[in-house]
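Only a single protein chain was left out; the remaining protein chains are all shown in position.
Up next is subunit A:
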């Protein structure tokens, strides 16, 4: 499938109906999602025929291929399920859980690949991005693909080193977030975001 086709399919995916601010719910734009998935599949072959987990899956913009989506919010998961039905995607399964509370050891190395666009930790949930990353690295056998604020790159690099995992910056993205909450004053805001790949040595 061509990148443009993928992007245009993803534009049809339903997003959060009433985003919950404390969960930092923002849909990944179809453009960014398409680029991420295209790279993961074409450069690294980490999607097709693989067991993939999408942590903090929300409404499922990133989830394609055989995939298990995990999220704490039932409303988002219901939309994900609807999206999967609308697109007739049957190789998807969903779990409602709290990634900070589960024993990730039980899921250690169970997934070939983990993909995610985690909360960045800006809404009374500081450090959430690192918690997600830690969980992802436990659960993945081969690779973790994730989006993180560019401003945290050095910090993450250091943590990756401490944890014995290799980190690659695949791309720098300008994540364009349109105003979605009442307190947003600007029409949209660009956040510098790194698209990262982590692999176990």
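We take it that a residue touches a chain if its C-beta (ideal position, glycine included) is under 8 Å from a C-beta of that chain, and two chains touch if they have at least 3 such contacts; residues count from 1.
Here is the rule we go by: contacts and distances are computed from a predicted model.
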Protein name, per the UniProt record, of whichever chain is missing from view ("DDB1- and CUL4-associated factor 13", "Multifunctional methyltransferase subunit TRM112-like protein", "ER membrane protein complex subunit 10" or "CIB1 protein"): "Multifunctional methyltransferase subunit TRM112-like protein"
Full-complex contact with the absent chain, from A:38, A:87 or A:107: A:107
Given A:1, A:21 or A:97, the one touching the chain that is not displayed: A:97
For subunit A, the residues touching the chain missing from this view: 49-51, 66, 68, 72, 74, 77-78, 81, 90-91, 93-98, 101-103, 106-107, 110
